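A single protein chain has been omitted; all remaining protein chains appear in their positions.
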Amino acid sequence: MKLFKPRFFRRVLKAGLPPGTLVHIGERKLENVRITYIDYDQDNFQEKQVSDIEECFKFKNTSTVTWINIDGLHEVSLIERLGAEYELHPLILEDILSTVQRPKFEEYEKNIFIVLKMLSYDDENQMILSEQVSLVLGSNFVLSFQETTGDVFDPIRERIRNSKGRIRKAGADYLMYALLDAVVDSYFSILEKLGEKIELLEKQLLSQPSDETLEQIHSLKREMIYLRRCIWPLRELISGLQRCEASLISDSTGLYLRDTYDHTIQVIDTVESFRDMTSGMIDLYLSSLSNKMNVVMKVLTIIATIFIPLTFIAGIYGMNFKYMPELEWGWGYPLVLLVMLIIVVCMLTYFRRKKWI
Amino acid sequence: MKLFKPRFFRRVLKAGLPPGTLVHIGERKLENVRITYIDYDQDNFQEKQVSDIEECFKFKNTSTVTWINIDGLHEVSLIERLGAEYELHPLILEDILSTVQRPKFEEYEKNIFIVLKMLSYDDENQMILSEQVSLVLGSNFVLSFQETTGDVFDPIRERIRNSKGRIRKAGADYLMYALLDAVVDSYFSILEKLGEKIELLEKQLLSQPSDETLEQIHSLKREMIYLRRCIWPLRELISGLQRCEASLISDSTGLYLRDTYDHTIQVIDTVESFRDMTSGMIDLYLSSLSNKMNVVMKVLTIIATIFIPLTFIAGIYGMNFKYMPELEWGWGYPLVLLVMLIIVVCMLTYFRRKKWI
Amino acid sequence: MKLFKPRFFRRVLKAGLPPGTLVHIGERKLENVRITYIDYDQDNFQEKQVSDIEECFKFKNTSTVTWINIDGLHEVSLIERLGAEYELHPLILEDILSTVQRPKFEEYEKNIFIVLKMLSYDDENQMILSEQVSLVLGSNFVLSFQETTGDVFDPIRERIRNSKGRIRKAGADYLMYALLDAVVDSYFSILEKLGEKIELLEKQLLSQPSDETLEQIHSLKREMIYLRRCIWPLRELISGLQRCEASLISDSTGLYLRDTYDHTIQVIDTVESFRDMTSGMIDLYLSSLSNKMNVVMKVLTIIATIFIPLTFIAGIYGMNFKYMPELEWGWGYPLVLLVMLIIVVCMLTYFRRKKWI
Amino acid sequence: MKLFKPRFFRRVLKAGLPPGTLVHIGERKLENVRITYIDYDQDNFQEKQVSDIEECFKFKNTSTVTWINIDGLHEVSLIERLGAEYELHPLILEDILSTVQRPKFEEYEKNIFIVLKMLSYDDENQMILSEQVSLVLGSNFVLSFQETTGDVFDPIRERIRNSKGRIRKAGADYLMYALLDAVVDSYFSILEKLGEKIELLEKQLLSQPSDETLEQIHSLKREMIYLRRCIWPLRELISGLQRCEASLISDSTGLYLRDTYDHTIQVIDTVESFRDMTSGMIDLYLSSLSNKMNVVMKVLTIIATIFIPLTFIAGIYGMNFKYMPELEWGWGYPLVLLVMLIIVVCMLTYFRRKKWI
Partner (left out) sequence: MKLFKPRFFRRVLKAGLPPGTLVHIGERKLENVRITYIDYDQDNFQEKQVSDIEECFKFKNTSTVTWINIDGLHEVSLIERLGAEYELHPLILEDILSTVQRPKFEEYEKNIFIVLKMLSYDDENQMILSEQVSLVLGSNFVLSFQETTGDVFDPIRERIRNSKGRIRKAGADYLMYALLDAVVDSYFSILEKLGEKIELLEKQLLSQPSDETLEQIHSLKREMIYLRRCIWPLRELISGLQRCEASLISDSTGLYLRDTYDHTIQVIDTVESFRDMTSGMIDLYLSSLSNKMNVVMKVLTIIATIFIPLTFIAGIYGMNFKYMPELEWGWGYPLVLLVMLIIVVCMLTYFRRKKWI
């Protein structure tokens, strides 16, 4: 069983620094930072991986939608330059770099800032892995920041390249919605994994529960506690987005956000159902323990209850008294055996009636 | 015991597709799609099963109320053509086709869209089966979409045919209310089934609880978890409908919706009561296990406590010491038997006082 | 132990009928419907039991307050005629006839409609019995509908007859308040009964808990679940009445309603306290089971631990080896007995130290 | 263990009487009613115990603040005359006399009415005792009603006499605040008592838990349930007072009420913490029971497991077969003893490894 350690905070490192200080908090998961941009409107499309962040700045004042994606957060100066160019508030930059954020939505004067958790399931360790994704929406750009490469955004890139759906026709707000929606959609596969695990554990519980089963239920519960922490804030996040008065989000995108909100509710509902199921499984486990004990005790009781009286009778006739008339009888021995047999039969009848055998 | 698998999400299949993409998510439950329409006003009435959806379009601009019902969702193009004709938002069409929706109500510019679960109880597998029903309300039409044939709408069709009640006099909003109400009313029969099962389990628990009883309580709990997921959102759905400002719903229909809202609350209340009862049953079960164990232990203790000392006495006089004066006494044997009898009587008295026998 | 069956819904019978259809849902508890009216103002008073509902209609347009009370709901046509005369909405009539309503308050254009549960405690079956009471308030009349005769309204009738309190001076709204208040007041006697039962069960638990005690706690819990279902909605009902903007309820009556609201809160509080107490009792019961088991096990362990070693020693000297020098000793037998005695003393000392005896 | 009986309702006695009927509900705790008044402003001060309530009426129309305190509620006519003089609403008088009120705040046209519970801890019976205190605030008077003499108001009287603090400078509203604050402050000493009891029980649980410990935890839980019932409504009461729009309460007193509100929250917080602690203690107790059982079972198992095989071996050589060669051997007896010794050593080693001894 894995212990939960590495998944909570390490904010501690930063205690005492002035707010707005840019320090990367979290594991360095990549060798090099990877910068890509996609710039498009209905008619034009450019996509490139660049090594210098400055290359992306040329789109700043164009009317096209620019999506700059950065994988790897350890190069603080790069983030800083990007922030300076796009006039991001220092608190945004700080939050991007600190990978222990709670999912949240914040409205700034010129930007909307979103922090999310992108989750994946590590089958080997039976553990949910999480990566922090930050999105910044401006009037004509979306900046996305991830801890490592590999994400759920590829289908969106594909849609932009192929001009599938309405994405090329819509603005930056629709792009941000699409990214958000991709992350929420990916949660369903985590739920599917957990659902399978619950199903498996339930089968085990009903056939042959063991110590290990309980440990697995316990570990499952902890994964669920973690999942809740990642998912619950989303509800508030998206409804905040919907209510936000910034002109950055158009009405038509609002309709799509409502859809994402529904999915989030569905995810939360499912997690809550899973929690209910898991606690039911612990009841099942504990009562299976009691049942086992009952079986063991019954065996002991049946054996002891049958043989202890018989042994006593044998003990009687093993006494060395001079004058024990029964010992002299010719039919004494078979008679005693008969009596014992009768006792056994009575006992067995009694147990059968009590439904113990 | 059935495992819960097939009833949660399979959204996963769709992850990555652009929103609004029309894909049927769910089992194909019918060979062929079945399209029927009913068109009526106070004086006129037409009903027909058609093979081509185009046949229904002729009523689009009439002042009569048109109810188009579609059983089977696998023919995506059909839904698409219908959507195009009635100018439905792509997200409505997407939700109709995805049968893993949470019940919800959505207001669009020209339509009201409702997703519901129609439930039935599979007696054989002791399981709640669910089918998704989508309703679209327009100014003079209601579109209903189901996964398979067989529904709770037949009495409504009958009422329209026979012009019973106020249905022929009222508009499309009243029709939608009637459909909604029929679905909610059908939940009461599910509750009745579950109520009967609880009653049965309770009887079992009090007479002869077994392993299986617990498994059944567990499975019952899971059905209840599922039921809650289907029913809770209804509360919000209907109160949303009541509050909605669209001119699509008239004031007089509002009064009827309030009635349906009451029924929903009643269903939710009952489910919550059932949950309370079920968790009380688990307490009963666990304590019955403990009680059984107590009984077993008492039998063992009584037998052992009576016979072990007696066997010891017999063992004493089974020793082979040269000089054991008692062995020589003429009354030794009967005396020992008497002593044993006295011990037995004392023990039994003690146990009776402790109320063990 | 009584099972809970007959107290939930039988709405099922009605599924599929158009809303507003008048069908009596519930048991027929009376042979004949009983109609009485009381008509009064500050100076006049008339009271009569009539056989024809038409007799009551003469007061419809007078300025006096008219209270028409109907016991027995199975004569649907009678209710229908009354409804027609007093212009009640079809949904009101439907709800009056369906005795499985949740307590609720509804405001119609010209009426206020209240559904309540009148509770009584069946000492013999230790069960709460409920009867549905519906009240309709109009500008100068109150209609009350009950399932059977016998109610908590007699003191109010007495007050009207004797012109006690302010009832004769006040309007129909005050009469309705008085009826409502009488029902809420009657709940306190149910609580008293349950309180006594809790007290009794607690005494039993502390003196001699048995299987039956748990069953009674379980049944008590179920009564409480039922009671909650009847009482919780009252909170909302009365605060709805207080907030309602209809001119039907005067300000001075509003003050009295606030008083009734307080009583309702007190009833709810008490039920919640009872629930807390009951769940504490289950803990007590389970730990008393464990304690009993401990006692049984200790007896077994003490007996077995003392006699098994002694029996072994006796067994040793019961062996038939040719060369066992101890057997030949003159003091062998008494010595062995002495050794056994010492062992017993040691064991007893050990057990006393462990506080087992 | 005390049972909870006398602390809930006896409203029942009054069911059926018209609202506003003045009946004293509750125990008569005093022989004679005790009436005192204090009349003061910044410069003047009068205090007197009077036998006739009329004596107090002379201050009614002065500008000084008058505090009339009445201990003992059984003289209904006295309360009635007071009510008539000060024009109190009949419902106020009814509530004052009924000592089973839930703490509440009510705003009337000319008065503010508060019902509170004054609590004290009965060390002997380990029980919380409660007395109902009613306060009526008018423009220049405060009326206070108690069930018996002895209260927490003496320090306030002292402050008025000595003109300590701002009390003599402030109006009647500040006096009412001071009384309210004194009651809330007195709750902290109850909490202290309960805290000590929890501490004591926890020590017992960790050293030597017994049946009685659980009973005490159970009784503690019940005291807490009672305490909650008395304290929770205070939150609402005080925040109601703060929000109330009556000109009776000045802004500066509002600041002080905020302080009292904080204290109330602190009391509620502490009670909730105590509840959490208590439920943790039940877990501790139950697991200590299981631990004890484990110890008992281990002793039994060790003794039985060691001696049963040995007894069997002795039994073998106690058989009377003609041809048992071992019996003839010279070393047979010592050899058997050696074998037995080896078995014992093996067993003990096994148990030590399992950490049972």
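Each chain gets a letter, A, B, C and D, in the order it is written, and its residues are counted from 1.
One rule holds in what follows: contacts are C-beta pairs under 8 Å (C-beta built on N, C-alpha and C of every residue); 3 or more make two chains touch, one makes a residue touch a chain.
All of these numbers come straight from a predicted model, not from anything done at the bench.
*Asks:* Just name the one of D:Phe57, D:Tyr108 or D:Phe188 that touches the chain not displayed here.
*Replies:* Among D:Phe57, D:Tyr108 or D:Phe188, only D:Phe188 touches the chain that is not shown.
*Asks:* With the missing chain put back, one of D:Leu78, D:Ile316 or D:Val344 would touch it. Which one?
*Replies:* Going through D:Leu78, D:Ile316 or D:Val344 one by one, D:Ile316 is the residue touching the chain not shown.
*Asks:* Which parts of chain D face the unshown chain closely enough to count as touching?
*Replies:* 152, 154-156, 159, 164-167, 178, 181-182, 185-186, 188-189, 191-192, 195, 198-199, 202-203, 206, 255-256, 258-259, 262-263, 265-266, 269-270, 273, 276-277, 280, 283-284, 286-287, 290-291, 293-294, 297-298, 300-301, 304-305, 308-309, 311-312, 315-316, 318-324, 356
*Asks:* Residue-wise, where is chain A in contact with the chain that is not depicted?
*Replies:* Missing-chain contacts on chain A: residues 1, 3-5, 8-12, 14-21, 89, 91, 95, 100-102, 104, 106, 108, 208, 211, 214-215, 218, 221-222, 225-226, 229, 282, 285-286, 289-290, 292-293, 295-297, 299-300, 303-304, 307-308, 310-311, 314-315, 317-320, 324, 326-330, 332-333, 336.
Just so it is clear, only the chains that are shown with their structure count from here on.
*Asks:* What chains do chain C and chain D have as common neighbours?
*Replies:* none
*Asks:* I need the common contact partners of chain A and chain B, sorted by label.
*Replies:* Looking at chain B and chain A together, no chain touches each of them.
*Asks:* Quick check for the class: compute each chain's Cα centroid; which one is farthest from the centroid of chain B?
*Replies:* D
*Asks:* What's the call on chain B versus chain C, same or different interface residues, using the half cut on shared numbers?
*Replies:* different
*Asks:* Through what angle, to the nearest 5 degrees, does chain A rotate to match chain C on its C-alpha atoms?
*Replies:* So the copies are related by a turn of 145 degrees.
*Asks:* Just give me the whole-number Å value for how far the CA centre of chain B lies from that of chain C.
*Replies:* Averaging C-alpha atoms per chain gives centres 26 Å apart.
*Asks:* I need the residues of chain A touching at least two other chains; which ones are they?
*Replies:* Chain A, residues with two or more chain partners: 318.
*Asks:* Drawing the touching chains as a network, do you get a line, a ring, a star, a complete graph or other?
*Replies:* Topology of the interface graph: linear, an open chain of contacts.
*Asks:* Taking all chains into account, which pairs touch?
*Replies:* Touch list across chains, by label: A-B, B-C, C-D.
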